[in-house]
Each structure stands twice: as C-alpha cells, then as structure tokens.
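Yeah, one chain of the complex is gone here, protein chain that is, but the others are all in their spots.
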Amino acid sequence: MTDAVALPLPPAAAQPRSRVWRDHTGLIIGGTLLGLILLASIFASYISPHDPLQQDLRNTLQPPSLAHPFGTDNFGRDIFSRVLHAAKLDLMIGFLCVLFPWMLGTALGGIAGYFGGLTDTIIMRVVDTFSAFPFLVMVIGIIAILGPGLISMYIALTLAGWSMYARLVRAEVLVVKKAEYVLAARALGYQHGRIMFRHILPNVITPTIIFAMTDMVLVILSTTSLSFLGLGVQPPMAEWGIMIAEGKGFILTAWWMVTLPGLAIVLVGLALSLLGDGIAKILRERA
Amino acid sequence: MNTAAFLRKRVLQTIPVLIGIVLTVFLVVRLIPGDPARIMLGMRATDEKVAELRADLGLDLPIWQQFFHFLGNILQGELGTSLFYRRDVAEVIMERLPVTVTLVVFSVVLSVLITVPLSMAAAVRQGSWIDQIVRGISTLTLSMPGFWLGLNLLILFAVIYPFFPISGFGSGFTDILWHLTLPALTITLSLAPILIRTLRASLIEIMHAPHVEYARTKGLSQGRLIRRHVLRNGLLATVTILGVNIGWLMGGSVVVETVFSLPGIGALIVSSISARDYPMIQGIALVFGLLVVVINLLTDILYSALDPRVSYD
Partner (left out) sequence: MALLDIRHLTTQIPTPRGTLTVVDDVSFTVGPGECFGLVGESGSGKSMTVKSILGLIPAPGRVTGGEVLYDGKDLTRLTSKALELIRGRAIATIVQDASSALNPVLRIGNQIAESMLEHGIVRTKAQARARVIDLMAKVGIPAPETRIDDYPHQFSGGMCQRVVIAAALSCNPGLILADEPTTALDVTIQDQILKLLVSLQHDLGLGLVLVTHDMGVMAQTCQRVAVMYAGQIVETVGTADLFRQPRHPYTMGLLNCVPRLDGPAGKRLTPIPGAPPDLAHPPSGCRFHPRCPLATEACRAGKPALTEVAPGHFSRCIRQDALTATMWEGVDA
C-alpha cells in the first residue's frame, strides 16, 4: 500500500510582526510597564501634580478626584505625588538590595567554583548555613540584632540573599571551567583574575540575571513589608510600605490611603515578573 | 521496627537540632555590640542593676560555662524578664502562643482546601482555560504584598461589607474561627501561588508516570484513574511542599497578626524588635525554633505514614 503522510507539514514562513507580539507578549508588556514606571519615578518631581510634602489641613482624607487622583491623606498631602516620589526610593532599594547580594554571591560563588578544593568546601559550608534559614526569618533576625532602620535593612537583605547567587554561580563555573577556551587561556599562562573576569564571568552571568529579576520582586515585597511593620525604612521618608502603614489607622474612612499605594507595588512586581519570564523564555529558545 | 520504636528514634533525632538552635540563639545574642546586660536593661539602668544582672546571667564566666547556665535556665522554663512588659518572658509568650498556633493551623487547613483542588484542576486540564486562569491569578497574587492583601480584604469584607470583624481574636470556637477567617485567608492567598505552582508540577509529573500509563491499560475510567493513582500519590507531594514552605507560613503570621491586631507572638516579635526588648526577642526566637522543629517532626511522621516505601529504620 502507499506510504500515506496524511498531515501537511507546518509552513516554515518568515516571522511576521504578529508572531513576535504573540510569542513575547509578556516580555513586551512587562518591559513597557517597567520603563514607564522608571520614567515616572525619575521625573517624579516634574510630573507630580502637587508637592508631596505639602500639608493642606483643610483637605484631609479626600477621596480620589481630578485634583487628587489618589486622594489625600490625613495631613491633606496628595497621595499620588507621594506615591511617585516613593517610587524612587523603593525602586532604588530594590535595585541595590539585589545588586549587593548579586555581587557578593557571584564573587564568592565564582571563587569557590574556580579554585575548588578547600576554598570551595569552606565557602559552600558557609552558603549552606545561610541557606538553612527561610529568607524572611533571617532578615527579621538580623534586623532584630541590629535594630530597625534603613541601613539594617540593606545589611539584612544582602546577608539573607547572597547565598542563592553563590550556589548558582558556582554551579555554572564548574561547568564552564572545563570548556576549551578556558583550558586554552590557562595553557597560555593567563593570570587567574584575567581568566575569571574575561573568560568565565561573561558566560555564567545569564542565569543570574534571570534569577535577579525574580529576586527583585521578592526584595521589593520584603522592603515594603518591613517598612510597613516599622522595621525598615523609617518615617518621615516617603515609602510605599510606610504610606500603607499610615493608612491602616484610617481604613474605616479612607480606603484609598491603603489600596492605591499598594497598587504601585503590584504593578512593579508584575512588570518585573513578566519581564523576567520573557527574558528567560528568549534565552531558553536560543540555547 | 515498630511504630513506637520509630517514633522514639525520630524524636531523639531532634535533640541535636534543638541544641543547635539554642546554641545559635545564645551566640547571636552575644553578637550584639555592647554589654549584653546593659543592652537588656536599657541605657537608663543603674550600674548596680547591671552588675546584678551580669552576675545573674553569669556573664563573667567563661563562655562555655555561660552556655550551660543558659541551657539550664531554658530547661527550667526560665527565659528572662521582658524589658517592655516587666513580666516573665515565658509567661507573656505562653499567653500569646495559642493565638499564633491556631492561626497557623487554620491557615494550613485553608491552604490545603484551596490549593489542592485548584492544582488538580489545572494539572488535569493542562493548557486549558482553567489552567490559564489559575496560573494567571497565581502570578498576580505573587506580586501582591501580604499586608496589602490583608488590608484590602479587611476593607472589602469588614468595612464596606461588614461581614467579618476588623480585629481581635474572639472567644469560643466559632467566634474564633470567624475572627481568624480573613487573617487565615490572607496567609493562604499569599502562599497559594507557590503551593499551586509546585503542586501542579508534581501532579503533572505523576500523571505521566509509568504507573498511571499502565493503570490506563486496565480500562480504568479517567475519574477512577485520577482518584486512585494520581491523588494518593499527590498527597505525598502536598505534605512535602507544605513542610518545606512552613517558613513562609510563620513569616506570614508576623505580618498578618500586625494587620489584624491579633495578640499572637508574630505581632509580639515586631513590637519587641522596635522596642529593643532583647530578652523577649531571644525568648521568641527559641520558641519559633522549637515550633519549626516540631512541625518538621510532624511532617516526617505524616510522610512515613503515607508512603509505604519509607521503612521504619
């Protein structure tokens, strides 16, 4: 009988525009959203309708309106402006509290993976100890020791977060270490430092970047939670968590003090998640 | 090895861990810069009182002797005196512990009731609209801070539609459940994304396992297949996942107790940190550590009861 191939092959056409949009919806939306938020925070002073610090005691606890898109708080301050200004602080903390663990973790993980032996064992034992505690527990614990405050929070988030990066980087370095171009570099007698920076590092960075994006969501959530509890950023700085804490006392009359600043947090988190997933997808496809 | 011997052995295994926890707390408290006695009594204490406390705590003894002193105190239930409450730390903690325990238990029950059916639905109809919705909502909730979620629930269900109480613990079984519904729901919703994602993946893996494929050749209906061969095995995965994420549950209780003004030890630790009440912080750290060990022990025992492959030795 005949060799019947009943189903036609899918057409190998060029990628039309709609295809790019469909495949990378998350990435595009996330990237745009994040870009907008970043711009808004950088130009907060220019686009804020009011001065975030200005009190107007005749207009306290006003619901959202055209004049005050997010309403006013118990001091009559415009919440929308405050949210924009707080964005700068929260985003910066989010970035730095991912950057520091990333730097510390990558350095230690890279050293452990590259040199191996005793160095590796010692560093990994330390990593294991730090990893044994749940993230929030460790952060709260460190703040308990150091006392509440912005600096304590930086230290706590860094110390609680670096071990994941160390593990990730070490695993990647162990693989890359055996690659031919590394062996070639060593045969040519290059110094360790040069090999690590110019040959190994560029190739192990990618997974850490993807991880950093999800980590940033976690860090921003932690920062706002800690500030809400009074353990992180201290008033009178404008920060989303603090604003919500201030609003807690007024939920009976002014829900917008709580709900609307929180929306900012959710939007940032969503943008970062979508962006991170989208980048991960691209890198997976390319591999 | 029979059950009694197994239990005995398992409990004995927790002792080194407990000692490790006590050691860690002991060392960490002494990491705080400054004189521990003065820190404990505050800046305004007289030198006399400080000296008294130093002798009391044995701070002039060699460090290892201090540790045994410390350990001895703990075993007698002597956890020090709270700077803030001016009462026995142990007493205050005992008053507030039941609140947190009830909250955590309620949250676990609620989590299982919500996440297991959702994960099952998403796994069984992988890629369908149910799956998409579940995963979409999960991603959304993942970006929501727990305290904000809790406050919004409060606003919605206690202020605008005043169905639940705004704060407090209540008394009597049903009253307590009523008071704890929104708090437990907050913890559950914060935890749900992580639980659902892991459980769904486990269930999908189980559904493609050889034993499910084989069972299908016996002509079992889809329903029977899922119930007997996927659900039973999925239960194991659920217990493991819950056990692993217990840290989040406890972290969640800290925030939730603050939002809903529940008199538990979660809220207590926040106020103690703000007030620099070191004896209290130390006491709570020990209790938390003990709770985690107990919960892990219970999880292990539950797991071995469910999985016949885990032998009793």
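We call the chains A and B, going by the order they appear; numbering starts again at 1 in every chain.
Please note the rule applied: a residue touches a chain if its C-beta (ideal position, glycine included) is under 8 Å from a C-beta of that chain, and two chains touch if they have at least 3 such contacts.
Please read these numbers as outputs of a predicted model, since none were measured by experiment.
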Touching the absent chain when the full complex is considered, from B:Pro16, B:Pro62, B:Gly172 or B:Pro210: B:Pro210
Note that chain B touches the chain not displayed via residues 209-211, 213-221, 224, 228-229, 232-233, 236, 306-309
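By our rule, only the chains that are shown with their structure count from here on.
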Interfacial residue positions of chain A with respect to chain B in the complex: 133-137, 140-141, 143-145, 147-148, 217, 221, 224-225, 228-231, 241, 244, 247-248, 251-252, 255, 258-259, 262, 265-266, 268-270, 273
Note: in the complex, chain B contacts chain A through residues 28, 31-32, 139-140, 142-148, 151-152, 154-155, 159-160, 247-248, 250-251, 254-255, 258-259, 269-270, 272-274, 276, 281, 285, 288
